[in-house]
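The complex appears here without one of its protein chains, the remainder shown in place.
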Amino acid sequence: MKSTPPSEPHLADIARSALAGARAGAGQTLAGWPVLLGRAVFYVLLLTVLTALWDKVSTEHLPGGLAGALPRQGLTLYVGVTEWVALSIPAIHLRLEDDIRGGALEAWLLRPKSYLVQRVAEACGGMVVRLAATGVAALLFLAASGRAWPPLEVLGLLVVVGPLAGVIGVLLLTLAGLSAFWARRTLPVMLVIQKMLFLLGGLFAPITLYPTWLARLGAFSPFAAHLYYPAVLTLQTAAGPGLRDMALAALASQIAWTLLLGGLIAVIWRAGVARVLRGEI
Amino acid sequence: MARLSLPALYARTARAAIAGSAADRANLTLQVFGMLINNGFMLTLWVLFFAGFHSVGGWRLRDMALLTGLIYAIAGVAGVAFGGYRDMAATILNGEIDALLTQPRPVLARLLSRDSLPIAWGDLGTGLAILIAFAGLTWRDLPALAFGWTCGLIVYLSAAVTFASLAFWVGGARSLARDLTDFMILMSTYPGSIYSGASRAIAYTLLPAGFVVLTPVAFLRRPSLESAAMEAAAVIVYAALAAGVFHFGLTRYRRGASPLGAG
Partner (left out) sequence: MPPVISVQALRKDFRYPRQGKGVAAAVRGVFAPDYQTVHAVDGISLQIGEAERVAIIGPNGAGKSTTLKMLSGVLEPSGGTATVFGLTPWRQRSALAYRIGVVFGQRSQLWAELPVRASFDLLGHIYDQRGPDAVARREDLIARFDLGPLLGQPVGRLSLGQRMRCEIAAALLHGPDLLFLDEPTIGLDITAKAAIRDFITQNAAGAGQTVVLTSHDTRDIELVCDRVIVINQGRIVVDQPTEQLRRQFLAHKLVTLHAPGRTVTLDLPGVTRRASEPHLAVFEIDTRLVRVEHAVAAALEGGGIEDITIEDPPMEEVIREIYASV
């Protein structure tokens, strides 16, 4: 057999190393179980406060107010899902910032495996473990506070849509992390993303409660694919065409944004690595 | 030799910490403006919220503005003039109080004045701006505001010192103390009317958001001897608790029973 250097790594190789990375990320997150527990406690506390807020709001139907527009069953489940996803994204941007600015990246570039695939896969692995832990906390919270769980169909959909939403979150933070190629700190980009999650992603309240133009803008943003679309599934009271349409909209938005963000990240990554190779950092 | 009073000495060391935090101008400016924008955004969200819902259990936008302005102003003064509270648990765990123990003045005062947080200026700025522009206060409210601000600040710092003092007992207290302090702030940034049952109990005991902002806000809206007395009592109780826990913790540390290394 002739030994020619592989020109492009095979897709199967990439998938294999991504899987290994995800497994490593999941293992690390599990090993830090006290942190995981602390995160679940924080989640429950946040949910307690936010639920109390929305419960109070929905009991007051002031003339001219928006309270009438709130779903009858309240926003507990909606807020529960947005925070469930938002709190489960590992801080991959800080990892990238450290590696890019600390010089660890250069050593990685010498290895055959892609640094970026490895890091994103690790973050995704950690994200899935966090989703599981926080998800259990959410169900316990609902039971303890005497609230109904979402119907089984919705729970089933969340198991699919939740991790996808998490992937979009990881990709958004990866974008923030890649800004370290051009700026010393990723914090400014990170703050912008956080604000967008509130404004366009429905982190504070369903975007349908916002002015129409803002809601429309939000619906077509990756921020909604990350938080609003998975959360709004819980506002459907029963299985049926409504839920099916919602689920399809969520999946379509998530898949489209995963591909778009992935492509964007690949382009920015190339440009960033070129900067490193030119010695501009 | 004239001995400087403790407040005067505190003022000098705190001023030194502030000067130190301002040494890197670019960093200071960045952090202050970042915080201003961040806090301004949160206020905007509440403005949008109240534009839609008008009221939460009797709380309206100007009440929310008073609450937000007050907690930012409290966190601002705490961070600027008592900034050592933020990393106090880590300071204890690192054994950095040894040097302070060889010096003649009170250790707690030295710990609080050893640091000043640049972002706290941003909090203070937004807090004041919100109080002036949105809280619907008049000049006549000034004494009540000063009372509420001071009392809230003392309760906030006392709780934070109590949390940090856990470091004398627990090795992992660094993040625990920070988390508890952050939870307290989190609970202080929502309308008080939403708390009932267990969450209300927590807000008036473990994470005293109630005494940091809710009672002061109530007092500002409807000044009464009763709410003033309640707040004053809370100040005494929480300050005494903090002093007591810190004192016992320090005694324990000096006996060598704290979870720290020894040389």
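Chains here go by letter, A and B, matching the order in which they are written, and residues are numbered from 1 within each.
One rule holds in what follows: a contact is a pair of C-beta atoms (placed from the backbone, for glycine too) under 8 Å apart; a residue touches a chain by one contact, two chains touch by 3 or more.
Only a predicted model underlies this, so the values are computations on that prediction, with no experimental measurement involved.
Engineer: Which shown chains does the hidden chain touch?
Structural biologist: Computed over the complete complex, the missing chain touches B.
Engineer: Looking at B:140, B:222 or B:255, which makes contact with the chain not pictured?
Structural biologist: B:255
Engineer: Which of these, B:21, B:55, B:126 or B:227, touches the one chain of the complex that we don't see?
Structural biologist: B:21
Engineer: Extract the touching residues of chain B with respect to the undisplayed chain.
Structural biologist: Touching the chain left out of view, chain B contributes residues 1-4, 9, 12-13, 16-17, 19-21, 23-24, 95-96, 98-99, 101-105, 254-257, 259, 262-263.
The working rule: only the chains that are shown with their structure count from here on.
Engineer: Show which residues of chain A lie in contact with chain B when the two form their complex.
Structural biologist: 34, 38, 42, 45-46, 48-49, 52-53, 55-57, 59-60, 62, 64-67, 187-188, 191, 195, 198, 204-205, 209-210
Engineer: Would you mind writing out the residues of chain B in touch with chain A in their complex?
Structural biologist: Those residues of chain B that touch chain A are 34, 37-38, 41, 45, 48-49, 52-57, 172, 175, 179, 183, 186-187, 190-191, 193-196, 198-199.
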